[in-house]
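One structure below.
Removed from the display is one protein chain of the complex; every other protein chain stays in position.
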Amino acid sequence: MKNLIVSLLVLVALSGMVFAQGGSEESWPNKNINLTVPYNAGGTTDLTARALGNGMSKVLGVTINVVNTPGAGGSAGTLNVQNAKVDGYTMLANGMLAFTTMPINGYTDKTFRDWDIWIATYAPNTIIVPKNSPYNTIQDLIEAIRKNPGKITAGTAGIGSGGHFGAETVKAIAGADYKHITYAGGAAAVTATLSGEVDFCPQLLAEFKDLIIAGEVKALASLAEEDIEIAPGVVIPSILDTYPEAAKFVPMGEVTGILIPKGLDEAKLAKIDAAFQSAVKEKDFLDFCSLKSFTVNPMGRAESQAYLEKFASKACYLMYDAGATTIDPAKFGINR
Amino acid sequence: MENKTKDTVFSIIMMLLGGYVVIESVRMARKAASPPYNITTLSVSPAFLPVILGIALIVFSVILLIMSLVGEKHPAKAFAQHITTFSTRFVAALQTPGILKMIGGVAIMAVLTFLMMGRIPFWIGGTLFMFATMLFLRATKWWKSLLSSIIVMAAMVLLFQVAFGTTLP
Partner (left out) sequence: MTAQYLLNAILTVLTPINLLFLVLSTTAGLMMGVLPGLSATMAIALLTGLTYNFPTQSALIALIGVYVGSISGGCQSAILLNIPGTPASAATALDGFPIAKQGKGGLGIFLATTVSCLGTIISVIFVLTLTPMLTSMALKFASWEFFLLSIFGILICGAITAQGKAVKGWISGILGLLVAMIGLDTVDTFARFSYGNVNMMSGIQLIPVMIGLFGFPEIVKSFKGDGASEIQKLTKFKAREGFKLVGKNIGTIIRSAFIGVGVGIIPGVGEDVGGWLSYWATKSLSSEEEKQTFGTGNPRGVISAETGNNACIGGAIIPVLSLAVPGSAPAAVLLAAFLMHGYRPGPLLMTESPDFVYNVGIYLVFAAIAMWVIALLMAKVTVRVLRMNKKILMPIIYVLCIIGSYLINYNMFDIKVMFAFGIVGMFLSYMDCPPAPFLLGVILGPMADSNLRRALRLSDGSFAPMFQRPICIVFLIVIAAMILSQLGVFRQLKKVNTRRKTA
């Protein structure tokens, strides 16, 4: 008898929950939102997404669950969101380098123009070398690449990763090729630099900032437009100091934001706008960004699209000209 | 004896699989050698480890086959014997009630996995599945089965959706 009563109670509770979930469309959001991160937990995209999601959930009043779906250079998770129902309960957080080059890498026919995008942060590429490396300035490295084309090794997190773009920029400046060694993620590439397995690592500053300050690796240059002071007395020179002709490539770095496939109605989008604008002003988020040396650079939907037109052109043609892909960006209306 | 029979059949199946892997890997190596990849050296091609694994699979299967035939006077005869013993036993096993029950159970599991998931809410599908399987296996009285299915499902929903805050299928 006791068992029966307990089970009945549970049933009632259960049905209550089911009804609570199937609430009306008007009051979006009325259940938890899944924020897909197409990389492993712990990476920079993941951390940014979590910090941002936390701020947004305060305004939206529901929990934002971060779902990590790593695989295929970030395209697996992105395609999951692209194919999911556009109801505002599935969002994507992604880095724009990999995202804007997805069409020219043959993953999809949709471009950034098919998404609503809110850009939050910018993190510059920085070129580091092991602490016992013979290269002490960016000039040493570029000269070495020019002298031994195809011999100097660069460790990155893979094709289409932020580091790959950094390496391609170096190649464009040097006018000679490097040897691309890919790792399972930014952390693994940095570890390989620490152990001296690769000659240089052009990943994002955020991934090894503390190692630079501690002197475990040497920072040669950043691909930002200006010098960056990451700690009192520790300044990373901009590549423009030595190679002003690189101006057409910089600033190069990862730009991270929140994305939703187009098709959500304006009322919901406005709610997300508000949540986003509030989240990028949260103290937690700003603290996180300064800890990681991210530049907070929030852009609304319209602004992001305009920014990405230029950004996508730069990123796609860098890859196309480097021969990393054979699909012409012009096919997707991305012009130089 | 029993073991050697199984080893013989197992090694043949694995040899075939190894052959398939090698063929597929060679095809892969050719694809990798053409644009856009242009990787012509086998040792850095994505097909490198698959080729090695395929060959290793064949080599180990051959060793296993030799081990299962070694010591026989007429290896060829023993080989044929193993194959026939295996197939007759396999067919015979398919007719025992225990195995039929297993197949039935797997079929119910397949229905849940492939037909119900994603089409109907998880808690309905899961409860139905547990109830159906328990009925099929005659685990206990039908109302007890129904009750325990419902209680278990409620507990699962509580645990995963409420306590851990995840979304169920």
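Some observations on this one:
Each chain carries a letter (A and B) given by its place in the written order, and its residues are counted from 1.
We take it that contacts are C-beta pairs under 8 Å (C-beta built on N, C-alpha and C of every residue); 3 or more make two chains touch, one makes a residue touch a chain.
None of these values were measured; they are calculated from a predicted model.
Within the complete assembly, A:211 is the residue of A:86, A:211, A:296 or A:322 that touches the hidden chain. Screening B:16, B:92, B:124 or B:137 for touch with the missing chain picks out B:137. If you put the missing chain back, the residues of subunit B touching it would be 3, 6-7, 9-10, 14, 17, 21, 24, 28, 31-32, 37, 39, 41, 43-44, 46-50, 53-54, 56-57, 60-61, 63-64, 67, 97-99, 101-102, 104-106, 109-110, 112-114, 117-118, 126, 129-130, 133-134, 137-140, 145, 148-149, 152-153, 156, 159-160, 163-169.
Take subunit A: the residues that touch the chain left off the picture are 34, 40-43, 46-47, 50-51, 54, 63, 65-69, 71-73, 76, 79-80, 105, 153, 158-160, 179, 181-184, 187-188, 190-192, 194-195, 197-198, 210-211, 213-214, 216, 287-288, 291.
What we mean here is this: only the chains that are shown with their structure count from here on.
Averaged C-alpha coordinates give centres for subunit A and subunit B that are 38 Å from one another.
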